[in-house]
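Data first, discussion second: the structure below is written as structure tokens.
Of the protein chains in this complex, all but one are displayed in their positions.
Letters are used for the chains, namely A, B and C, taken in the order the chains are written, and counting of residues starts over at 1 for each.
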Amino acid sequence: MKFSITAILNYNVIEASTLILNIHPSSKNQKLLHESFLVAGKHQTVELENDTEGTRLIRSAVDVAGALNYSYAGLVDNSWHTVNFENVDEMPVSEFSPEILTYLYPSRYCQSDKLFRFANHQFGNVENPFEKVLAVAEWINKNVEYLSGSTNAETSAYDTVTQQAGVCRDFAHLGIALCRALTIPARYCSVYAYQLQPQDFHACFEVYLNGHWVLFDATRLVPLNGLVKIAVGRDAADTAIANIFGNIQLESMVVNSQLTEGKFIPFSYEIGKFDGIIYE
Amino acid sequence: MKFSITAILNYNVIEASTLILNIHPSSKNQKLLHESFLVAGKHQTVELENDTEGTRLIRSAVDVAGALNYSYAGLVDNSWHTVNFENVDEMPVSEFSPEILTYLYPSRYCQSDKLFRFANHQFGNVENPFEKVLAVAEWINKNVEYLSGSTNAETSAYDTVTQQAGVCRDFAHLGIALCRALTIPARYCSVYAYQLQPQDFHACFEVYLNGHWVLFDATRLVPLNGLVKIAVGRDAADTAIANIFGNIQLESMVVNSQLTEGKFIPFSYEIGKFDGIIYE
Amino acid sequence: MKFSITAILNYNVIEASTLILNIHPSSKNQKLLHESFLVAGKHQTVELENDTEGTRLIRSAVDVAGALNYSYAGLVDNSWHTVNFENVDEMPVSEFSPEILTYLYPSRYCQSDKLFRFANHQFGNVENPFEKVLAVAEWINKNVEYLSGSTNAETSAYDTVTQQAGVCRDFAHLGIALCRALTIPARYCSVYAYQLQPQDFHACFEVYLNGHWVLFDATRLVPLNGLVKIAVGRDAADTAIANIFGNIQLESMVVNSQLTEGKFIPFSYEIGKFDGIIYE
Partner (left out) sequence: MKFSITAILNYNVIEASTLILNIHPSSKNQKLLHESFLVAGKHQTVELENDTEGTRLIRSAVDVAGALNYSYAGLVDNSWHTVNFENVDEMPVSEFSPEILTYLYPSRYCQSDKLFRFANHQFGNVENPFEKVLAVAEWINKNVEYLSGSTNAETSAYDTVTQQAGVCRDFAHLGIALCRALTIPARYCSVYAYQLQPQDFHACFEVYLNGHWVLFDATRLVPLNGLVKIAVGRDAADTAIANIFGNIQLESMVVNSQLTEGKFIPFSYEIGKFDGIIYE
């Protein structure tokens, strides 16, 4: 399906600084049909080399104080499909490549090592791995309250599992930490999300099942098939919309995702069904 | 029932130090029929004035390095009884005295403020307050593994709720924190425990229901009616067996509790019964 | 000196709740020359019995939703004086009463047990106990940034010592934790503060030196002799302006402290001077 994506971010540079921006849709597994990207202000902006996941980082070095305005627009064909995991067993660790193993290890916001007993007590008895991750997402959805402003940039899965309030970022971190504690590789995924109310950047998580990265969203705020992927990483530390080194303040931000043609039939997971959504 | 209590603690004083010992059975609500207390070593030892809960602190000021040996023996008649809480409602906060209110506030090891949502999600729907605390104790017993050496003096309820391993102290802290988060006053209780294997000091917790302090033990390691109380407090910070200021090392410790007469009929809680045990 | 104190707190009760208010000046060691206290709204409000520190708790039980407005005005003669600690040694633990010992133990927001090495590395070499606490307050003042909104109700000394931003409450908690780690009893003190900009409730801390509770304020925002004490306790958990059980929201608050007669000569600590301020 084709989505028209817009992101406008207006910053105020207080002193010479560098900003690493990560709002361009990933170049992997989705078609970028058309793009425009404008930067206004005194700056030196370059696109850094993509990594193997198609992450597209923009770096602006700004020498003087003043406005720094980004405007991105893109037409993206996300190409999702579903795979059935009903008769799929859990992959043994011995089948993971070194690259995949990385997503089993704890990270800044996903301290899976501290959640081992909790995860196994709560979800250990679910046999089917897809069902197990679905149970994780359900538990989060049921127990964690979506509450804007309840968390900050330092909040991690270890906090959220007990404090039980947060935003999409926290929901994703908790999902990732619990899955890793269950020996299921899991990673963070920043996205544009069609039908998100109010429109904003969104976060969800992917787990590695039977050779596929399957997408889950414990917030249940959006259909799973209306996403345009920006970046994947171990957690939000790897996939920040903007990493600022120096002193730059965000003044305003507008994010938008629109369907450009066809009819949208929302796809969500249901208990008892085993079709997982995959963006590849 | 009468219990013969023994505690022998042998310390090695490295340099001039002060030790506050809290191993004497509380003088409140139990009969101290006979006692002996010996201290060997160069020291100035005094018994401090009891507080309103009958806590008996011993203070030894030691000026020189060397051995410091305590030997306590006592014959104590613990006088427990049960109260039925089947038709008892939760006490409104407006009926708590300032002294009781203290046990609603978070403390060092019982960060009830951080467990508010967790506690209410997990236990909020249980109506009867006795049953609610029983559900808390059951949940802890089922989910937290009793594992010697898994925790240390800094471990708190906030850790235990997710890491799910600990010893009696950690079980008690978590019970207290969850009850406070449910607006039920709760306090820590250090005790001698008959039939504890291996023999050692033990910890449990008390909650304030309908004007009584009712005892709970999430470890389920001992009968609830074989206890001799030492001290109550907000948490282990208030009720340490020994608080050491300076440099003193514990060399060895022997703790023992024996029934001296009569037949012991162990009392435990059961789901569906509402008889709470009270030591008053 | 005489101060005219005003505090107006307007709450919105969402559902039946209880509020414990602690805004009345302490009845200990200061003269309450005149007072008025008004409560508007449907409520049952009583003043609870004072504790030994003269803490005056007000409890409102509210059965119906609606406004709950408190208005306190008082004329208070604070009676401070200074004591010189130049030739005063640190008190040995063996001279502390059980009541004082309590203020050596870690509490919810003051995890002194976790700061033992830090405190002793940083301040252990200062001999004079008054100078040592002054060094603690200086270090906090120099390293911790006073930044409104940087912390929340869960922030503790363990966070502040490294994150180094906070408000008066956090400054006090860190001062207390460091002093306890240095075996100096320390407690939290909520106050009205003359010349605080903007006017608000304030917090500082007291340490126990040579039999006196000496006041320190690591924020350096106000003169030390313009305070009217409200409550003392282990930390903010004991001395909250309002403890709310149920659902009540603060709508607005006005706090004021005015000098009513005489000339105010501000008193502050200086490095190299050993006069400590005492409110007793």
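Definition applied: a contact is a pair of C-beta atoms (placed from the backbone, for glycine too) under 8 Å apart; a residue touches a chain by one contact, two chains touch by 3 or more.
Note that the coordinates shown come from a computational prediction; the quantities given were computed from them, not determined experimentally.
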### Task
Please identify which of the visible chains the hidden chain touches across the whole complex.
A, C
### Query
Which one touches the absent chain: C:43, C:114, C:132 or C:173?
C:114
### Message
I'm checking contacts with the chain that's been left out. Which of C:165, C:240 or C:253 qualifies?
### Response
C:165
### Query
Among A:2, A:28 or A:59, which one is in touch with the chain left out?
A:59
### Query
For the chain left off this view, which of A:113, A:145 or A:251 is in contact with it?
A:113
### Query
What chain A residues would touch the chain not displayed?
18, 20, 44, 48-49, 51, 55, 57, 59, 61, 92-94, 97-98, 101-102, 104-108, 111, 113-114, 153-154, 183, 237-238, 243, 245-246
#### Entry: For chain C, the residues touching the chain missing from this view
114-115, 117-118, 121, 143, 145, 158, 161-165
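The rule is simple: only the chains that are shown with their structure count from here on.
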### Message
Taking each chain's centre as the mean of its CA atoms, which one is most distant from chain B?
### Response
A
#### Entry: Inter-chain centre distance, chain A versus chain B - centres from mean C-alpha coordinates, in Å
46
### Query
Rounded to the nearest whole Å, what is the centre-to-centre distance of chain B and chain C, using the mean of the C-alpha atoms as each centre?
30
### Task
Enumerate the residues of chain C that touch no fewer than two other chains.
none
